[in-house]
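Partial complex: the chains shown occupy the same locations as in the complete assembly.
Lettered A and B in written order, each chain numbered from 1.
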């Protein structure tokens, strides 16, 4: 494949100063590949990052954000044998250093060398360049081949599913036949609804504040939807579970009130997965947590190679991401894409940036 | 409800000497209920038990076998508050003593007081009277309410599913997105196919020796079927998994050759669930087991209250047992039913005895 020396990329120059410009196409190093990006989805963390920056980020004027993307392998670096030019691949954003004790135990999303690129750690789109560009370099440990039945833009959302998949992994799995409450019908919550259904959940109760998203949740498999501005979600969960509470709760909203409710709606012995990343500190009923033998686990992104699991479910049609994709923009209009996403214009849910046009 | 004092029951008088006769209707003790049996399925262990007897069995001339049944609560004993007359219930056959260390840890199927009824242990149809009768007494710890959408005869097969459900529980669960091999397309293997699919398995490879059962397996969800009289199942599994082997293997046949193959077809790091109960001792490749970090777990029946999980999946249509039911007989014709089952007459798979006629 012919690879140009220059590409278009969205470079961050300062707070909320993202500029599409020419940029040198990077070259893959050992065990890396060069991807031609066909889809990069806007994630809720992008506006925060673009708006405020953060410490372990590359310098303004050099940094390309974007961490939910997919593309085609167009060049391979030294030592790459698992992938070849032409492969269609999805990525996960975390790559651990590979040698700290957490990485060695498979917990690379919480690499002890997070944010230290000199150790080999990468968090694409956060601490190294990401997918709001026509080309991006990725280490092969982040790549997953896309099943033929899955499009690039669907594959770009794989981490939305895999994040929940890993959350379930981290909290001890799901063996089917359980009642599950999901809080927060954003993209992650909507994937959570589908995923727990695909893994055998019996009754799924989705809780949120926006009727249109709740309605989409019902369409995607939620058995019960609760608008918490009108109903007490804790009471509804109890009513729907013979007074027992949910056996598994997946908190995806990041709201401190929802986090507190997650505990209140738990059955004795339940598991709670905290996926939403809250800005404010919730006040929680630790007494109930203790007396009811509750278990909880947090999750930072899509770990334990669970992207492979999610992609497999996507490939067989058990997960469905198309309804989440509401808008598309070319790379040149990324700032409009971001505004659409932030302001939820036209009911925006997932907004896809296409740096190389429609594939 | 009016309850007679006498009922019809199939009583075992000696090896292969099962006689349908009058029998006193038992009375439920504390925390027990009396069930009117509407369906009792013949299990592969029944012919063995009826043919040879076994040590912890009640005396010949008094013992009523049958351990896969369902029915309606018609009387309740002292202290019963969870169930009431009229409830439709499925049963599991094991009831632990409740106070040995295994029972206290939830592992009642391997109760340390197995076969000692004086400690409170019961294995209905094995060490105490079972379901080949118009009425049977059961402790409430063995009962599960049947969802409205599930018939009695479907509910009678719940342990066939729950046995596999518990097997998965015991081996560490199934988180979806995995390739699974199932050996032995009998009733348990056919439920295993459905269950792993319902829990998110990607590709299910079913291995057996009878084409008609393999064909049913495909109909119930198997992606690949292998007749091991014509193909090498180990090779097929490798071919179907990019040479890696299956991530999860469920051995349901009880054949020593299949048990040995289960190890040979395992991916590095795979989990193997041994559900089939083999008469002969297999010779296994322990070297591979060690060098590939394999994990294995056996399972004696349906534990950890996993019947509740299986019933929930049955109630929502994710599991389907009807195709497994091939024959029905009234209690009076139980011996003909047994012969049909043993000789697989007319492709017999699951044979249902109806002690109280069609419901």
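We take it that contacts are C-beta pairs under 8 Å (C-beta built on N, C-alpha and C of every residue); 3 or more make two chains touch, one makes a residue touch a chain.
Keep in mind it's a predicted model, so treat the numbers as computed, not measured.
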item: Subunit number of the complete homomer, 2 shown here; value: 4
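Going forward, only the chains that are shown with their structure count from here on.
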item: Centre distance in Å when subunit A and subunit B are each reduced to the mean of their C-alpha atoms; value: 40
item: For the subunit B and subunit A complex, residues of the former touching the latter; value: 165, 168-169, 172-178, 195, 198-200, 202, 306, 308-313, 315-316, 318
